[in-house]
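Note that one protein chain is taken out, while the other chains of the complex remain in position.
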């Protein structure tokens, strides 16, 4: 697959199941922007919808697969990467994209994420990080910032949060990136690179939950939350020109890591090719 | 003697049976006493162009199997008690979304880590009711290595044609037993597949109500672009909470098995026609019962054996008819647990015959002598 922008006009409606509209996301939720950026990137790459499989887990992010006009699988909580692993190994001809959330990918499915990174099967995992369990009513998640109020941290969150990209990088993911929802074009381009990468690619989308997280923490409406997120980020490209990080925890956006190494499926097929001539018992 | 006669282990027979039935994907996780299934699959699947993967845990291996099957490839996993417990949520997904798959469960002592290398039959109820909610599932219980081979083939075929997960339930004795098997005893037959969606994509409904209650399945890439979800779904595949639609969706998956009962249910009998006492058992306990029946008959004691090969759905009409015909007053149920199969037999025979259990939970197989003694006591 060549990472070159498709020159035909992008029509979001071509990619969405019109009979599933209106969608169920809250007004101001960042997930819709991520969905648009994803299908835009797929359009740019010239991917055939019939050859696209989207696998999602449980939570607000999990519902997005139903809106994409492709082969879509809404699986169990935390397990979309496991279903996607079986699907991609069984059907290397399909493009497999996983949509997950911060609770889905880092809490209940954390083990699957690190092993998917390590294995390096050609799957793209989008983790929509809104720092909260939105669908279940606003409980603390592994990415909730310290001090934030949630329905299970009534006095404020005392746990440090995960840096998902650092985790994915350390676990060996082939491609790791992060972007905020306000930067739609940058997000689209990042996803395009991730999908084009041969190997496991991980993109953290810093989304926002206005309705629950924003309200509980008095973060303002969607525009304020998005702007605050954007201002807090430090684009990776600024590394040499800005001395002081925008935020204490140094979260960066853009391409965070590239780790060029053999893709798992191809490596497995090559390793086992020698056994194939013998025939089964 | 033919060249197809060979000494095979029960676990190995499951793996080879699955491959013969067209299984081309296996995901697993090491666990005693089922690991040999994975080891044989790792060695044999690449030879036929299949894929083996050892996943990071039991949950992941069940997920990967379902994912592969969604991709249109026949898929299987194998495990034992603790792993089978971990697989339950994803197994429920496969039940609800009607994804064909086969799970081999080799029973060991429990609960929890229990006695990993010792046999038990304590998962009889878990195989039926292990995942939450109302669901349909098929469980086959081989009692020999040759049956481990043939029943795994049947498991793949039933799972494909009925779009339902099938559990092949062995106990540790049968899983680790080596017996002389003639692989050619299972006649060559055309490979059995699920019905794949055909016709115009616009009109396709992934959970359409067809006459046989088994909806055709979309093959990704064929242009149907279907949605699959663990949420209760309407025939179109998308979530619904409309009461009548939701009820009908769950109802169809259970009605489906009732409709095809004749094809699913399988059992064996021995000396039942004039039996004063009937023994009902599965797995290694059934092998002990087989010997006990032979020994007792030699002494002139009229006993018979009813052995469900299909454990779930339990072949209840067959058992009732047998008991009615022979006029037996007592059914003896030897099993390596505290009375799970006996519960089902009691339900089936309510008021028709007395059900007596012979339960053993010490990690040792029930012997023919123990069954013979219990049978004599019950008849005294």
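Some observations on this one:
In order of appearance the chains are A and B, and numbering begins at 1 in each one.
What we mean here is this: a residue touches a chain if its C-beta (ideal position, glycine included) is under 8 Å from a C-beta of that chain, and two chains touch if they have at least 3 such contacts.
Criterion: contacts and distances are computed from a predicted model.
Looking at the choices "Cobalt transport protein CbiM", "PAP2 superfamily protein", "2-oxoglutarate ferredoxin oxidoreductase subunit gamma" or "Iron ABC transporter ATP-binding protein", the name in the UniProt record of the chain not drawn here is "2-oxoglutarate ferredoxin oxidoreductase subunit gamma".
One chain is not depicted; across the entire complex it touches B.
The omitted chain makes contact with just one of the residues B:161, B:232, B:329 or B:367: B:367. The chain that is not drawn here is touched, among residues B:5, B:261 or B:325, by B:5.
Which of B:168, B:288 or B:331 touches the hidden chain is settled by the complete complex: it is B:288. Only one residue in the set B:120, B:177, B:197 or B:322 touches the chain that does not appear here, and it is B:177. For chain B, the residues touching the absent chain in the complete assembly are 1, 5-7, 116-117, 144, 146, 173, 176-180, 284, 287-288, 290-291, 294, 365, 367-369.
Assume only the chains that are shown with their structure count from here on.
Chain geometry summary: the mean Cα position of chain A and that of chain B are 38 Å apart. Those residues of chain B lying in contact with chain A across their complex are 16, 19, 24-25, 27, 43-49, 51, 53, 55-57, 59-73, 75, 89-90, 93, 218, 220-231, 238-239. Those residues of chain A whose C-beta lies close enough to touch chain B in the complex are 17, 20, 49-51, 53, 55, 65-66, 69-76, 79, 81-91, 93-94, 111-112, 115, 268, 272-273, 275-276, 278-281.
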